[in-house]
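Here the complex is missing a single protein chain, while all its other protein chains stay put.
Showing chain A:
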């Protein structure tokens, strides 16, 4: 356990190593949230609500979505791809820990750092200018925290899956970029899933994407109530468990096929 805590600490140190990155990070989150606010304000015009969501709720939805993204988002897929491409994976495999497990923990370290030191300050800045409505119900916050943690697990599992594919293809930047965009689009970050046409919504039930952003955001904006919250969490847990399967399988094949490039 110690080593995982230590790895999170190291990740914090690495994020702090470059100060400019840190400050521009805060700025980027604030800009993203503000941009989507103005976009939605224009779309709403003088309509009081769309799809049962008011502009105030939508603004909160956008802000929370980006806040959540700061936590669940990580680059471990690209890191794995890079380590395989330049052969650094060799130095990871001589350590007494699970390679994929350690990568997930690094993602968690990065997520925690971004959540507390990038997006919360970013959110504070934004809330000075925009009317955000946060629930006062402690239960909602609790469900949201749990849901957000599950989002992180699902997102990281997808990233591990995409990363392990590199063991077979060696170069898959295109795949990784497509994956990232698909997740942003279908997870409900850019547009709430309830805005999609019915057939698309039904189709998306078969994919894990909405479990990443849509569910936690619906919970915190209190658009999900009672049984919906419970069902949402169950869907997330189910995806967490289900995705472990292909990862385990691919990883076992990958280890046999591993070629360490560059001497």
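Heads up, the rule we're going with is that a residue touches a chain if its C-beta (ideal position, glycine included) is under 8 Å from a C-beta of that chain, and two chains touch if they have at least 3 such contacts; residues count from 1.
Keep in mind that, in the parts below, contacts and distances are computed from a predicted model.
S.K.: Name the absent chain as its UniProt record does, using one of the following: "ABC transporter ATP-binding protein", "Ferredoxin", "V-type ATP synthase beta chain" or "Sulfate transport system permease protein CysT".
M.R.: From the choices "ABC transporter ATP-binding protein", "Ferredoxin", "V-type ATP synthase beta chain" or "Sulfate transport system permease protein CysT", the unshown chain carries the UniProt name "ABC transporter ATP-binding protein".
S.K.: Check each of A:28, A:90, A:175 or A:247 against the chain that is not shown and name the one that touches it.
M.R.: A:90
S.K.: In the whole complex, not just what's shown, which of A:14, A:142, A:182 or A:242 touches the removed chain?
M.R.: A:14
S.K.: To test your reading of the contact rule: which positions on chain A touch the chain that is missing from view?
M.R.: 2-3, 6-7, 10, 13-14, 17-18, 86-88, 90-91, 93-98, 255-256, 258-260, 262-263
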